[in-house]
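Only one protein chain is missing; all other protein chains are in place.
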Amino acid sequence: MACISEMKDRRREMSMLQLKSPTSRFLALTMFLQFVSVMAVWASEPEGSSFNGTNIFDPASTPAKSIADPSVFVLAITGIIFVVVFALLVYSVVKFRGRAIEAGREPAQVYGSTQIELAWTIIPILIVVVLFLATARVIHAIEDVPEPAGAVDVIAVRHQYWWEFRYPKLGVVTANELHIPVSDPDHPTPTFLQLLSADTDHSFWVPELAGKTDLIPNHPNRMWMDPQRTGVFLGQCAQYCGTQHAKMLLRVSVDGPEDFAAWVRAQQRPAVEDVGVIEGMRVFESNACMNCHAVGGTSADGRFGPDLTHLMSRATIAAGAAKNTHDNLRLWVQNPSAIKPGSLMPAMKLSDADLDAVVNYMETLR
Amino acid sequence: MSAVTTSFPNTAAAWDLPSCGRVAMAGLIIAESAIFTIFVVAYLFYLGKSITGPTPREVLETPIFYTICLLSSSFTIHFASKSLERDSTRLFLALWLLTIALGGLFLYGTAQEWHRLICDRGLTISTNLFGTTYYSLVGLHAFHVTAGLLMLSVAAIFGFAGRMGASQSGRIAVLSMYWHFVDAVWVVVFTVVYVLGR
Partner (left out) sequence: MSSNAITIPGTQMGARPWVDELHQWLTTVDHKRLGILYIVSALLFLVVGGVEAFIIRIQLIHSHNTFVSPEVFNRMFTMHGTTMIFFVAMPILFGFANYLVPLMIGARDMAFPRLNAFSFWLSFLGGLLLYFSFIGGSGLYGAGSAPDVGWWSYAPLGARAFSPGHSSDYWTLALLVSGFGSIGTAINIIATILCLRCPGMRLNRMPLFAWLNLVMAGMVLLAIAPLSAAQIMLLIDRYLGGHFFDTQAGGSAVLWMHFFWVFGHPEVYVLIIPCFAFMSEIIPVFSRKPIFGYPVMVAATVCIAFVSMSVWAHHMFTIGMNSYANSFFTLTTMAVGVPTGIKIFNWIGTMWGGRIQFKTPMMFSIAFLFQFLIAGLTGIMMAASPFDWQLSLSYFVVAHFHYVIVGGILFALFGAFYYWYPKMTGRMLSERLGKWHFWLFLIGFHLTFDVMHIPGILGMPRRIYTYEPGRGWDSLNFIITIGAFIQGIAILVFVANLIISYFKGAQAGNDPWDAWTLEWSISSPPRAYNFATVPIVASRRPLWDLKHPEDPDSRYE
């Protein structure tokens, strides 16, 4: 309230302020540290999978790559915006710190500025236009791709809590582990998946191969991937679908052309018949197993649970919940809830003898 | 930390603000319109998508008479409201009761139609998508008509007790806003269900 004459002039000079108070020093330091950590997070796009990777910035297939590359561009733009605005914020916090001795003197009361407002309206609009155009191109590039003649067709049907994979042109039905051929960029052999659901909403997400697409009942979806290196790619269900949503894991095995052909041939064969396990086969067929499970070439033709014709060709059971070993298999048949509580397979309450017999039988299903 | 005396300058031009009741009713109408819009969207989305069961074309009969009843009740309530502003309470009460009667007639028509659909044509809310969306949409409207009739009846009771006069015309105007809204919704529902839907 002191210097009335100064206050009449609303465009006073600003004096240089010094960073005297501990509070403002701490604040500035913290903001700098936050800046560093944010930069670190943004910069942490690990190259290559040092883990069993599911890193979206390590694409192995065209859709994933078409996402990762422009995403880096988006990151760069937002990074620049962040740096600029952050700098303005830190500057204003540091420079315009009020000193105690100036209490009672009010600074120039500025109400606004049309030019500045226009500037910081137009520039963001331009940024939005650029980002949108860059993005729209990628959307069309991924979604509107027609299916070429040489593509592998897979129908993926989601169930609570397992994946069913059918290859209609190849006559193969399997579960939980997908095998697809590697695609040579010069002679592409992409895999096109039709995505269906038998019950609730799910989502197919293998980050290094493609963005996720949901599987929704009564709403077929389509996605494609053309992996350019062989290997096993991991993923899992991303849309909450019930109790065991966490254990709907995906293993996508990308095989070279000969390996893929060999796998297809093996899957096309009916179930191995081994007289040594006739006892187990009898247990399988006389209990309720065949109501839910199918074994090609036998009378078991249930579709509610995974197809078991080539069960032993898979590395895991229960949609990745456990490794496919004798002990796990035995435990699973005895009491599924021990491995995957909430799974829809009931405990069959078999006697120990029956249990061993049926597990021995299942272990012949290669 | 200065203590400030609260003596504000004593100059004020005429300060006219809208009436609270009208603004509140307008707000309620906006919210209700949003709810109805969602049910209308569901109805339109599911047109032709029923897997089984009777289709609209097979079972619906256009309720022209009852629609005329409801829409003319908008006129009667408008004139009732106007006559209350002029303090002609007896004319107000007569027109008000006529409004209630016309609204009640509309509800009777809806009940009759539903009875026919359920008992003669076998269309219930669980029959197919058409049944679900039809009964929900028309039912939601009928529910709002019922709520309106209840409020109108309460006002009528006060009218009979001699409590209605020109000073109450603000409240009556608010009620009649609601009633006009109910009629407007029926225009939309009628168009969607009986005109577009077939």
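Every chain is named by a letter (A and B) in the order it is written, and numbering of its residues begins at 1.
Throughout what follows, a contact is a pair of C-beta atoms (placed from the backbone, for glycine too) under 8 Å apart; a residue touches a chain by one contact, two chains touch by 3 or more.
For clarity, every value in this text was computed on a predicted model and none was experimentally measured.
Engineer: From the list B:Leu17, B:Ala161 or B:Val195, which touches the chain that is not on show?
Structural biologist: Among B:Leu17, B:Ala161 or B:Val195, only B:Leu17 touches the chain that is not shown.
Engineer: In the whole complex, not just what's shown, which of A:Gly171, A:Pro188 or A:Pro217 touches the removed chain?
Structural biologist: In the full complex, the listed residue that touches the missing chain is A:Pro217.
Engineer: Touching residues of subunit B against the unshown chain: what are they?
Structural biologist: 1-6, 8-12, 15, 17-20, 23-24, 27-28, 30-35, 37-39, 42, 45-46, 49-52, 124-126, 128-129, 132-133, 136, 140
Engineer: Just the residue numbers, please: which parts of subunit A touch the chain that's not shown?
Structural biologist: Subunit A touches the missing chain through residues 1, 4, 7-8, 14, 21, 23-24, 26-27, 30-31, 34, 37-38, 41, 44-46, 50-57, 64, 66-68, 70-71, 74-75, 78, 81-82, 85-86, 88-89, 92-93, 96-99, 102, 105-113, 116-117, 120-121, 124-125, 128, 131-132, 134-136, 138-140, 142-144, 195, 199-201, 203, 205, 207, 210-214, 216-219, 221-222, 234-247, 249, 320, 341-342.
Note that in this section only the chains that are shown with their structure count from here on.
Engineer: Determine the centre-to-centre distance between subunit A and subunit B, using the mean Cα coordinates as centres, and give it in whole Å.
Structural biologist: Roughly 48 Å, centre to centre.
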